[in-house]
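Only one protein chain is missing; all other protein chains are in place.
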C-alpha cells in the first residue's frame, strides 16, 4: 500500500509570496515522490488556525481539516524558517494544536501518532537549525511520532545575517543530499513500522 | 536473536555513591529485561573518558571500550541528571566522543548508528527534562540513531529546588509507567528495524 | 523620573478566560508597582498581531500599537505558558515582530532596545521553564535588551501532567518570592542604566 506524507510549510509568508522554506521542502517532497510516496503540502499561514490546544477551536477554525490530513498521513514533515533562533510562530501553533493528539487514541488505547514517522526541514539566513530540529522533533516524539535516523535537512549560512536560500546556490548540494537521505529514512522506517507496528503501550 | 541494550549512567557521582539517575534508569532496565533484552549499564564517571572527538584519544582513554559496547548494542539509553537546566558534563562528553560515529560506517557506507534505537532518562530536583530529552535525542538522531515514539522518562518536581528522586515517592508511579512504555517502544522499533533495516543512505 | 514597564501576557486564552500566566505575572506586577514602576499589561491574543518580521504588517495589524508601548517602556516582561516544552506561539509571534527592532536605532545609531531591561515569567503544568527563560531571554538579548540577574520566575510541577497554577497553592510561595526578586532586579538594573547608559555600539 502506498505511503502518504504531509508537509506543513510553516513560513510566515502568505499566499504566493516566495517561500525559501517551500523551496527546500520541495527537495524532500521530490525525493519522497521518487520513492512512491503520495505527498501533500499545506502552507499553514494561509489557513486560520486558531490559538488553543484542542483539535477543534470552534467557528472558523481551519485546524480540524489539517488535523484530518495529519491523521491520514504516515509521514509528517514540519518545514520552518528560523526567527530569532527559534521555529516560527506558525510551527509552534501547529505543535500546540497537535498537543491534543497526546490523548487521542485508537480504539485499543494506542496514541494516534504511534507508527507514524516525522522529520524537520529548516531554513534561515544565519544559524539555529540543529536547535530547531531538536526541539521540534522532541515535541513530535512526545506526541508519539518515531523520528528516523537523520530525518532532517536544513540550509543556513553564517556568521551573522546573510542571503536567503533562494538568493544563492552555496550549500544547496549539501542540503539536497541531506534531504534525500531524510526522505529515504522516513520511508524506510515508515515501512518497517507498517510491517511491525509498535503495539499498544503498557500504560494505555 | 536477543536484543542488546547499553545504559550509560551519566551521573556526576562516582563509585558507590547513591545515584538518583541509576535508580530511575533501573526501572527502564527492568522493563527491558522483562522483554528479553540483554542489558548492561556503565557508570561513565568511573571511567577516564578523555576530552576529544575521536574514538580513541590515546593512552589511558577509557572510551574505546565503551565505544565497543555502544557498537555491540541495538538499544542505547542515555541516563542523565539535570544541572543548571542541562544534561550533565558527562553526557556531553559521551556525545562528543560519539561525534566520531558520524563518519564511521559499515563496509557498504551505512553509518554505524543506523538501525539502532536510543532513548533518554532524566532526573533532577526542579525542571528541565523535556529540553534535555530533546537536545540529547537531537544529537543521537544526528549520529544516526532512530528515536522511537515516547522513548524517554523523567522525574523532576518543581517549582524551585526540592527533594531528589530517592528522597520521596511523589511521582514515581508516573515515571515508572512512562519508563515501561519507553522500554516497550525501544524494543518494538529495534525489532522492526532488525526485520526491515534502513538501507545505506543515498548520499553514502 | 518614574520607570515604566510593559507585561506581555502571551497566553493562548482569549478574553476573560482565566489565565494562569496572568495570575503569576500579577505577582511581578505588584512587586514592580510597590517599587514605584508604572506598569501596563497587554493580553496579546486579544489583538490581531499579524505574522511577519516588520514593525507594521499593514491593514488590521495590531502590532504597531504594541510596538509603540514596547518602545515607551524601560522594562519588558514576557509572560508565557509552556506548551510541548516551548514558549507559546503568541510569544514567538511577539519575538518575530520584535526582530525588526534589531535594525531600529535612535538618531545616533544606538539600537532602540539598548538601556532597556527584560525578564520572563513562565507557567505550566509539568516542566520546561528554564529552557523557555533561556530561549526567550536569548532572543531579547539579541534585540538589545539587558537581562538582569535572576530576572525570571516560574511555576511548574512535575513529573508528568498535573494541576495548573490556580488549581493549587503548592509552590506559590517560592514563585512569588522569586518574582519579587525579579522585580527588584529589573528595577535596579533599569535605574543603573538610566544613570549610566550603554553608549552607542562601536559597530553602529
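Letters A, B and C name the chains as they come in the text, with residue numbers starting at 1 for each one.
By definition in this document, a residue touches a chain if its C-beta (ideal position, glycine included) is under 8 Å from a C-beta of that chain, and two chains touch if they have at least 3 such contacts.
None of these values were measured; they are calculated from a predicted model.
Student: Quick one: which of B:12, B:41, B:71 or B:166 touches the chain that's been left out?
Tutor: B:12
Student: Can you work out which residue in A:10, A:98 or A:134 touches the chain that's missing from view?
Tutor: Per the contact definition at the top, the residue touching the missing chain is A:134.
Student: Tell me which stretches of subunit A touch the chain missing from the display.
Tutor: Residues 84-85, 126-131, 134, 154-160, 171, 174-175, 178 of subunit A touch the chain that is not shown.
Student: Applying the definition given at the start, please give the residues of subunit B touching the unseen chain.
Tutor: The missing chain touches subunit B at positions 12, 14, 45, 51-53, 83-90, 92-93, 95-96, 98-99, 135, 138-139, 142-143.
Student: For subunit C, which residues reach the chain that was dropped from this view?
Tutor: These residues of subunit C touch the chain that is not shown: 31, 111, 113-115, 130-131, 133-135, 137-139, 141-142, 144-152, 177-178, 180-181, 184-185, 188-189, 191-193, 195-199, 201-203.
The rule is simple: only the chains that are shown with their structure count from here on.
Student: Counting residue numbers used by both copies over all numbers at the interface, does the subunit B-subunit C contact come out same (over half shared) or different (under half)?
Tutor: Mostly the same residues form this interface, as more than half of the numbers used are common to both chains.
Student: What whole-number Å value describes the gap between the mean CA coordinates of subunit A and subunit B?
Tutor: 25
Student: When the C-alpha atoms of subunit A and subunit C are each averaged to a single point, how far apart are the two points in Å?
Tutor: Each chain reduced to its C-alpha mean, subunit A and subunit C end up 29 Å apart.
Student: List the centre-to-centre spacing of subunit B and subunit C in whole Å, with centres computed as mean CA coordinates.
Tutor: 35
Student: On subunit C, where are the residues touching two or more other chains?
Tutor: Residues 84-85 of subunit C each touch two or more of the other chains.
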